[in-house]
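Left out: one protein chain. Kept in place: all the others.
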Amino acid sequence: MKNLTKVGLGVLTSIGGFLEVGSLGTALQAGARYRYGLLWALALGTICVAFLTEMTGRLAAVSRHTMVDAMRKRFGVSFQIWPLMTQVVVDLLVLASEIGGASLALQLGTGVPMAVWAVPVALLVWALLWFGTFESIEHGVAALGLVTLSFVAAAVVLGPDWRDAARNLLPHTSNQHPAQYAYLAVGILGATISPYLITFYSSGGVEERWKPKDLMPNRVVAAVGMSFGSVVAMAAMIVAALVLAPRGVRADTYQQSAFILTIPFPRWGWTLFWTSLFIGCVGAALELSLDVAYTVSQSFGWDWGESQRPHEEARFAIVYSLMLLVAPIPALAGLDPLKFTMFSMAVTVVALPIVIGPLLVIMNDTQYLGSHTNGIVGNVAVAAIVALAFVLAVVAIPLQIAGGG
Amino acid sequence: MRRRRVVRVEELLGRRVHADGGLAIGRIEEIRVRRRRGRYEVTEYLLGSGALFERLAIVRRWLRRPSKKVVARWDQIDISQPDAPRLLCAPEELTHE
Partner (left out) sequence: MDLVRDVLDVRLVDRNGQGLGRVDSIVLRLRDNGPPQFVAMEVGLTAAARRLPKPIEFLARWLARTLRPRLQTVRYGPTLFRDIGVDIELDVSAADDPRLLRFEKWLSRHVVSRMPGGSA
């Protein structure tokens, strides 16, 4: 039973990776413009993030320390300052997108403009962190996140050509607007293999007091948890292919796509869409707020932990409070969350090699991992993912200029 | 330049050690201490890129062979000017691990 509840961490993490405003938005755009053509990007991203989360979970279980702890110790503050600053900037940008996404979801549900919702949403996220515990947040979001399975149900009801979809799980190029295709592929990979996912997961493992006996559950959690988000995101892409593409809807904004679930579910589709978006964005906002506080606290050796009361870890609590004070600003200014997200995803992609590169060293450190260091498969996987991250970092900005229109 | 009495480890880290005549010996990557009569005294400095790999625990895993380190005793390097540590002996007197 306890192992079953551990899956909650995997599901919460994957919501932040696959079902937040950027990931869902790019999945819908990809489905609308290229049908099943970019399923492979989601599949590849899932495999990468499952490997990385398993590794950082293993680090947490064996050493009771996080990836940021290990990075600071092994590389020193003069190196660590760069991933730290990068992560804070990226997390803040993406957090702002999530507050915007959740506000937009409420606008879709109530008709009240999103700018009105920005501060209440930020306040809601803050209150959940301030008054809640890690466990309550984890299980609450994971349970509520089940509403996103409505995309899976919709895909089943719409009855796609599953063979055609399966064929597109292998990487391939497109002749149709190749720059835009590449841009969306990079966007999907960047939104999926997010640095905050990996650092958050290792902090979560320490929060949950994982031990070496949790190594096998960690593998299952990493695989099952990431698969949950991936399956829902793939289903969203498939539904977009079947509903938006034939109607010529490009899904440039969430408002364009919001009717998508009303085709398979005429009565509940609208509600299911905006509640899925809302829960996905709030879950991601919780994760991002915690991730910044974790990263800053661990970098400087402060006490940290969501399950402690705020007065017991004042600096930790103040960090996420400050982030949530600033994050609503773009939504208050009326910035479209999907466009803002595409910008923040490009920054995320550039940050990726800086944050995951050190895993090449950390996952081979016997002082932290004892006999549980990476084998040849793990090392090859990390090296390949880091290489992929460098490629993405180099092409992200030029592609945003060439294909982001 | 005035001889300093207090030096910080991070001022020495990565500094190149030169012998008389300007020959570069290696960079300070590690400082070993030993507890003696209730105090911690410096015993050795580890120099060169091998010591850095040792610090990052890369070598034994990836290259599957021990790293090469140049080891200098505490009295073989003058660290009183941390931006320019000096070798106090002939380079041949240094040991390798």
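The letters A and B name the chains in turn, as written, and every chain counts its residues from 1.
Operating definition for what follows: contacts are C-beta pairs under 8 Å (C-beta built on N, C-alpha and C of every residue); 3 or more make two chains touch, one makes a residue touch a chain.
Because the structure is a prediction, the values reported are computed rather than measured.
For the omitted chain, the shown partners it touches in the full complex are A, B. Considering the whole complex, the residue from A:Leu19, A:Ile193 or A:Ala317 that touches the absent chain is A:Ala317. Against the chain not shown here, chain B presents residues 3-11, 13, 29-35, 38-43, 46, 54-55, 74-75, 79-80.
Residues of chain A that touch the chain left out of the display are 63-65, 69, 72-73, 76-78, 80-81, 85, 130-131, 299-304, 309-312, 314-315, 317-318, 367-368.
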